[in-house]
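Missing here: one protein chain of the complex. Every other protein chain is in place.
Up next, chain A:
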Amino acid sequence: MEEKSWERQQASRVLVASRSFANDATFEIKKCDLHRLEEGPPVTTVLTREDGLRYYRMMQTVRRMELKADQLYKQKIIRGFCHLCDGQEACCVGLEAGINPTDHLITAYRAHGFTFTRGLSVREILAELTGRRGGCAKGKGGSMHMYAKNFYGGNGIVGAQVPLGAGIALACKYFGKDEVCLTLYGDGAANQGQIFEAYNMAALWKLPCIFICENNRYGMGTSVERAAASTDYYKRGDFIPGLRVDGMDILCVREATRFAAAYCRSGKGPILMELQTYRYHGHSMSDPGVSYRTREEIQEVRSKSDPIMLLKDRMVNSNLASVEELKEIDVEVRKEIEDAAQFATADPEPPLEELGHHIYSSDPPFEVRGANQWIKFKSIS
């Protein structure tokens, strides 16, 4: 519903502004390093004003949503695990821009951004983080277990989501509907054995699986040099072709994704993308993020490579948008996040009576044992 009012505003903005702005502009993007590929994605791309404004809004929404989560966590309204992705917005928004809603996506625990780009509202995401009944998983899952249509979470066990993603790709091939599955993992997870098992089977069976390593340089507090004998993550698929992408440039991510998706859809089998990106926060809310990296490094990335800043500068300098209208979007986003946070804070917790629900799917109700034999919960599917 928020989308529709945004579209109306957008339409009026375009009407008013269409005379002063360019409809689109062409940009040069970084060439991707290639592994077992003759050609890579194009080095220029066209960005329309409409797309640009949408990407800007989405990235800003993810950014502010994550910062709001940080705030709520420090107020102890969010508890447990909370892994934030501010700095990595070009990845989730860029990937989504390169695929269709009917394609599939699975990732690990740094998942709030993807949950949003795959279609859930900030409201239901924040309410899930605060553990309320209005959360997208009814408060049963929390930060790492959010699901949406064609979005399979949110997975807490490092690396386990990769075979899952290959399995979703198997289903895509089985059903023959020309869909692909984006299967994400981090630089830390890249050393998991089960990922290599998944590479092998995906290549053997030519599964339409795009393996994506979101390399933010640190697995918790361990830098890539200290964890991997080879930090060329885009080559680690060995027999699987790969490309290394500037993950701070949303247009680079989009073009690479389009390229990878076309590759998979043509039936050639899996492909691997390494997105070089960066997280501003520590690994999680319990990590200040400065014991294993310097503040200077964080500051340098922020000032030179911030994905939102990069897009904004491009759009303003090519007359695709004005500084003022982008500021307006900022204001609207802030309001959306504020409203969502209000809801997430005020919404009640799930009712205790529902503790036992959703053990089994499609089953008649049964009883679940509580902390002792006299405490019983009803379980509804």
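What we mean here is this: a residue touches a chain if its C-beta (ideal position, glycine included) is under 8 Å from a C-beta of that chain, and two chains touch if they have at least 3 such contacts; residues count from 1.
To be clear about the criterion, contacts and distances are computed from a predicted model.
A chain of this complex does not appear here, and its UniProt-recorded name among "GATC amidotransferase", "Pyruvate dehydrogenase E1 component subunit beta", "Large ribosomal subunit protein bL20m" or "Rabenosyn, RAB effector" is "Pyruvate dehydrogenase E1 component subunit beta". The missing chain, though absent from the display, is touched by one residue of A:145, A:217, A:302 or A:334; that residue is A:145.
Touching the chain that is not shown, out of A:77, A:171, A:227 or A:262: A:171 (per the contact rule at the top). The residue from A:157, A:323, A:346 or A:375 that touches the chain not shown here is A:157. Counting over the whole complex, chain A has residues 104, 106, 135-141, 145, 147, 152-153, 155-157, 160, 162-172, 174-175, 181, 193-194, 197-198, 200-201, 204-205, 357-363, 366, 368, 373, 381 touching the chain that is not drawn.
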